[in-house]
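Excluded from the complex is one protein chain; the other protein chains are retained at their positions.
Chains here go by letter, A, B, C, D and E, matching the order in which they are written, and residues are numbered from 1 within each.
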């Protein structure tokens, strides 16, 4: 099984979720993160103090999928999350050795 | 060393933490996430607008453990986080290549 | 490519980010987490109720780097995040199999 | 202590009371006759200005004041349910008040309850005047009706703090309607309706509502906490306040608004209002300091939740006393009551074993009781007070009467509460399901969540 | 309904009006002469106390009240832009008001607009008095100027709710300045300036500003929503309120402050203020209950956003009526208008297809229109009211006149709005860029973010 971890623009979340369910991904976990990269941040001013904000709000999606779903899922993300401007984000894929469903104790593919 | 990453119900956090410390896990890191899966969400209404909330509040626990602790830790989580209803969450296990304790520079098993 | 995942003290974030860019890390993703470990928490009181807070606010930085940058990056983090007192945090390194830049579809090293 | 009939009527009323409670149903008739001979009341615009202001201050105490004070102390998944309960209960009571509440509390009747002559505010126009405490001085009756409406509203809203995080919304409304009718109205009549009200007639001092409002609501809350049972996870899961800042805003608005409550209860803008005002200010200030001092000594750290609680404790305790004690007595009352309430929310709470979630009894009950008793003490001229209730001459006697007032209120309100909760439990059920409670009342009962990034 | 000239002048004014609109420019001259013979006005300190309080209450309705009510309903990336717009618009209008607004609205002129005699408040000192509704009773003119300034300020601030989350800051300021000058000032003059104001002269009842404030702002908002187009992602992305708690605080402060608005419009602290007060209280309470009941029946769950919206709907609807209906009529108006506004923000909204982000038309427009019409109904003495407008004898006639007032306001304000938005669009552009909208107005327009851990 593979863990797909992707960083996307916050307002793309619903589109990406729909695209992933379409291709058969049955579950995912989302967190609010802040990203630093090529996309430039902005400056904030509070009275005398000026802060350069380098970190921009992003959404991280983590989905563990069976290996056979991987390519479909990557495609789905690429289609739905792309706007073409700097800051669209990245997808990282890594290996997962074991999956357990807490409710039932089901293992691996059965647990997804 | 292994990274145990598990998604649980928020109110189970304290129980799971206790169960894990019991079996010898010395540290862990927790984040607030939102999960999408079999458990159905709910509908929210704001004047004319109706929003279907598919993402439910969950807690993600990440703990890196020496391989020999893995089974005990998994058991501890399964015991303490289970309620038996849909939405109890998942456990994902993956490999960690290197661990460093920032304070001391200790490596791997010593760093945990 | 390697995923460096490190837990640090919140107020060290800017220093660590600078240190990492210095050594050539071009992007990273940050989340607010709560950590449990050797560093002791504190007690909070609300009228009659006393809560022991074991989880302390921490920052998690995730950066995917080409293997050749790994050592430099680890050093940079160790230098910039260390204070020497308990609670400085940990660094975890694991393998990443694939990286894609959503905007362009660039793969792996090109995507970073 | 409040009287909306003419001063002259009052003396006639006294004669009637002497004939006994059995004849009391004839009182309205006698009063109606007496009214003919009464001297005309004169309205003062300064009084109207102050009483309009006071009335809106009591509204502000409730929404947003009390709602925030309570809501901030809850977990974020239940904050809206609290705001809803406070606002809806207040709204419902205001409507019931103008329909039948006002006439039952403040119009004729016997020693325990008024009559129905002003049902739907019958007969009141914008030119009607209600008597104040000064002979010949009248207030537009609509203003008096509204001022009292806000008292009834906030009292009922106070109760819900004890039921927080688990009660059904419709159960709150049903209970409140019953309790308002069978506990609030009679107690208000007994304490404030002169001269015939049962406690009024006995010289109970309660300038602005220590018994009618705070003890009354405190015991109703406590009974409710027992009937509902504790929240799921109590003592195991963290139930930390989700926003102490909101709680502090709420406590501050309670402090600000309470001047309407206390100095407004003087019904006139004069030196008497000034006395109630200064007492309310210094008692609260002393109570804040006292709670913080106790915390600093016993736990090592004074806290904001403590400071806010102290302010409310002081305000509760000075409520019955503010018109009859001196500023130094007020400082003493505030400081003592605040310290007592620290015990109310810690030691006593452990003894009572009820999950009175927001310490309605610990603060309003304990502070109210102590305030009522200390009113009997510090009203003594020798301690800077302005004197005892009508016909009372010694401090011991006054304290006794005050204790009687406390006892009647606890018993009556407690009994009515028990019955009302029981009825509501049978009809609707009191608690939401365990799953709904876990999910939080905001989503499960109201289909909303309070915050979103 | 407001008259700051002497009663006697008013009758002289009537004679002049008869000569016709073409001669109306001579009116100021005639008035000036008449003033000589007027009996001296007497100031009452109680009135001053109440009107100072009322004025600051209307300020509090705006900042922080309205700002929070609106701001809480937005996404957190746009909350500061709303707070900014409300505060800045209010500030700008206050300054424009003392420069030329007051004189154009409330000083002489013809049936449609005043004159320039009091430009920069020329001639007013701390001893100047303005007439109230009672013969011979005067209010310090500075106080009247300020009371009215806050009305102009909040009306302009109301509009921005319809434009939220996408409008340019400078466009808001430019539009508001134009609309204030060419829509607010004439409508205020027509409705409130007696006896010559066009609607005033026809007997339109609008005690505290249903037409001038709410319908006026409601239609300006609706036109703006059409001109701007919908927010990016509307219907696709979640646009949940970021803090319903702030919205509830805002609604509560609107409720509290509205007593300044409504009972303050009586200009004196007397039984008339008491009537406006009680009507405002009970109509709002009934409206809260009504909205929640409709929600509970149609959607299964009553909500806090609903309760808060219901309160505002009730307040809007009772505004024109509060001085001339009875409390039971007020309950009916509140309950009916609230139910109508539920439709305004759901059914009607779907029909109109405009992204009126915060339902300015759905609540202020619909509630204002219904309130204006129902004022014609419930002012009837037979329904507990105090009677119809000058020269009007039947309910049908009054309702007709009210409908005329509504129609004129909708047409005039709608037309001016259209033109003003058009001009501003050409000069500055109305909307921020798509990227700025995605990022949120707080950062893109103001260089700030509201919250930080």
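Just so we're on the same page, a contact is a pair of C-beta atoms (placed from the backbone, for glycine too) under 8 Å apart; a residue touches a chain by one contact, two chains touch by 3 or more.
Here the structure is a predicted model, which is why all the values come from computation and not from measurement.
Taking the full assembly into account, the omitted chain touches A, C, D, E.
Across E:131, E:146 or E:199, the residue that sits in touch with the chain not pictured is E:146.
Only one of the listed residues, D:138, D:272 or D:389, touches the absent chain: D:272.
In the full complex, subunit D makes contact with the omitted chain through residues 44-47, 49-50, 53, 57, 75-76, 238, 240-245, 248-249, 251-253, 255-256, 259, 263, 268-275, 277-278, 281-282, 284-286, 288-289, 292, 299-305, 307-308, 311, 327-328, 331, 386.
Listed for subunit C, the residues touching the missing chain in the whole complex are 11, 14, 42-46, 53. Residue-level contact of subunit A with the missing chain is found at 44-49, 51.
Convention: only the chains that are shown with their structure count from here on.
The set of chains touching subunit B and also touching subunit C is given as A, D. Because subunit D and subunit E carry the same sequence, their contact can be compared by residue number, and under half of the numbers here are used by both. For the pairs B-E and B-D, the larger set of C-beta contacts lies at B-E.
To find the repeat of C-D among A-E, B-E or B-D, check which pair has over half of the same contact pairs by residue number; it is B-E. In whole angstrom, the spacing between the mean C-alpha positions of subunit D and subunit E is 35. Counting only residues that touch two or more partner chains, subunit D has 238, 447-449, 453. Listed for subunit B are residues 31, 44-46, 94-95, each touching two or more other chains. Interface note: chains touch in the pairs A-B, A-C, A-E, B-C, B-D, B-E, C-D, D-E.
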